[in-house]
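What you see is the complex with one protein chain gone and the rest in place.
Labels A, B and C are assigned to the chains in the order they are written; within every chain, residues are numbered from 1.
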């Protein structure tokens, strides 16, 4: 208590400080007889009221305790939902804390809640759902039993996404994009048209699986994009059948593959032997060798094959 | 055994596990033995059965100039290292190899000039043998060390260890190779110096003899050694 | 097995142990190297070389060497070796024997046949070419030999603007040097009275070479009047073709680094410091002309070499890549002849030769180690043997 007064005095100016100091001495001598009135400068509570106990709501025991073993799981977990330990009657553990200790149990296990689960898609539930969907289905069309047949009769694939969003607008901005795919071999094109088609579509053609992919995304609506993609396909198809005047100027440097029949190589051997290439002995072996050398690239095999062909052509010892 | 003690065991246990080498710079603990890379030595060890014992002893990795090639030569590796500047070992090794090439060319020229078969046999064609001979010939037996006595520094002749004399020998040979016209290649000059030294002539040998003469002149100071 | 385990553990590295095995043991230890009866052949005349001589060394007589290779044609490292070995020996190898065999059987009344030697660096293209030149000399061919195209296009001594063809660049010093080389190589044939010029050549107002003078005079003119040396080569090429067509001589065109003529740039600069394309260099025309097939009584043997082009383009050693499209079409159809690495037989023969010449001292396990280190590449082997 004395300290409190002293402390409070220190903040005053010097005059009052001295005054107060004397008064405290005065008080001290009488302290035993009289009840000392405490100068309560700083309001301190004399009695602390008991703090209210936080009432925790009663936690029910986990639901799994009451589950009968022959229950219908589909009713317990009807739709997609994040993991709930009290509902899933499985002793699952997940995670890692300490070495050689068991993984944490399912209660308050964030890791289990984070991972997507498929507890709503148990086989009996799927079966039941399929059964109920069946009455909306029509029989599979005859003549389309295999994938090859589907491919043959329906060569054109269109794809677009149709997700709904849970944001204020449920619309998916990507829903307007239409992707159109078809195999180039399913179009009726001759050599020239095929070449021109490939040149027009450029890198939209995948050489490995022979698929042309056209993506239309410039119009605001899906239908418009679909129409535009179909228009593009039609236009490209018809354009590739057109033969322009300037296409006759295509030189052998513009060729995508080496064609021996229009090459200098053919002219060379024709002028060496002074006859047409068909009449020259072994010219077919030679032309094959040159073509493979040019098209497959150089390696020991193609170069040596070329050498053998030339030796046969010029009648040199091997 | 090494996984846990960091957490659990006392410092004492730790020190028992690791014995750090004396110099503290080697990456290997002291109980690692040096690799035996020479093919012959390995065969000997296998024959004598020693290899069985060494099979499970921790061994250091071989250095990059320690190979089991039949042309491996410790002295020449040392020469390469002495010749090396700024860690450019590639260049140093190249220079030594070219030196050996030049030695061979010079010696073969001599060989072909001689008409007599007996004399031909005497020409040393092995460049390694010539280098070894040259280094042996240039090794000094004494050296001078400056010792201060009464404010005067005396050059006192003292005996020299084998290693130091070998180092001085190679150093002088390299210095002799470097004393040349700007247009002459180092390896050519070095080759000539080595051949000369192998015949006990040349600048490096002269340098050794000069040192010996100096030592002889200062023989009176020989009893001044640090005391 | 136990031994090998122990051997491995002796060389352990810490903490992961890459194993350093003794080098000699990696190569095919179990197979003893096959060896020729003799690594030398006394058959020094390349006219008689056949498949039986493959892997053997033959000596080029010193007067032949002086005649053919005085002004270049042999690699410099080979030259120093011959000086050290006190003799010039060449190994008879498959590619050169192959070409020689073909040259023997070619029907010279038909258009000229072209051969292209190709192979990786240091596998012996130039030396195979030297062997073929020696054959050509012995067989009485007129030899048109370019020692190294790179010497003209990548390291030329001087250049000037051509007077005869606008837009072209002359390299007259090199051209004159080549004319000297040509004259020296063919001095015995140039005395032949049949070899006469077939056309008038007017050099300037006062100077001209009339028709029907010996070919040697034309060459001499190029040497004496260095200003016309480049043009002289062009004219000479045409004359040689014409003479061969008429059957007055048989010609062997040998060019080392032929792909240099088709590489898109050279190191020659014009006065405006523009890079010159090889087709704008006068001498190129002459040798492209000689390597065409539109003449008879001739053959061309050329090499394509990565070293003749800029280092950034050393990608492949195959002829189609090195010649480019134009070059391929120019040469097609040609006979590609691969110059491979040493076979085991050739390798042993080469090592035996080195040992006989006291270049390499015999040592156990030497062949296996060098075979492994050199990867059977002849040039690499030579470098390795230099210091052992």
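Rule of thumb we're sticking to: a residue touches a chain if its C-beta (ideal position, glycine included) is under 8 Å from a C-beta of that chain, and two chains touch if they have at least 3 such contacts.
Keep this in mind: contacts and distances are computed from a predicted model.
Per UniProt, the protein behind the absent chain is "CHCH domain-containing protein"; the candidates were "CHCH domain-containing protein", "Exosome complex component MTR3-like", "Exoribonuclease phosphorolytic domain-containing protein" or "LSM complex subunit LSM4". Shown chains touched by the hidden chain across the complete assembly: B. Checked against the hidden chain, the listed residues B:27, B:48, B:64 or B:161 yield one contact partner: B:161. The residue from B:112, B:132, B:185 or B:212 that touches the chain not shown here is B:212.
Considering the complete assembly, subunit B touches the hidden chain via residues 141-142, 157, 159-162, 200, 209, 212-213, 215-216, 219, 222-223, 225-227.
Criterion: only the chains that are shown with their structure count from here on.
A straight line joining the Cα centres of subunit B and subunit C is 44 Å long. Note: centroid distance subunit A to subunit B, computed from Cα atoms, is 64 Å. Among all residues of subunit C, none touch two or more other chains. Subunit B has no residue in contact with two or more other chains.
In the complex of the two chains, the subunit C residues touching subunit B come out as 3, 5-7, 9-14, 20-24, 80, 84-86, 357-359, 361, 363-366, 369, 386-388. On subunit A, the positions that touch subunit C within their shared complex are 253, 263-265, 268-269, 271-272, 286, 290, 293-294, 298-300, 303-304, 306-307, 310-311, 313-317. Only residues 101-102, 105-107, 110-111, 113, 118, 293-294, 316, 318-321, 325, 329, 332-338 of subunit C touch subunit A when the two sit together in their complex.
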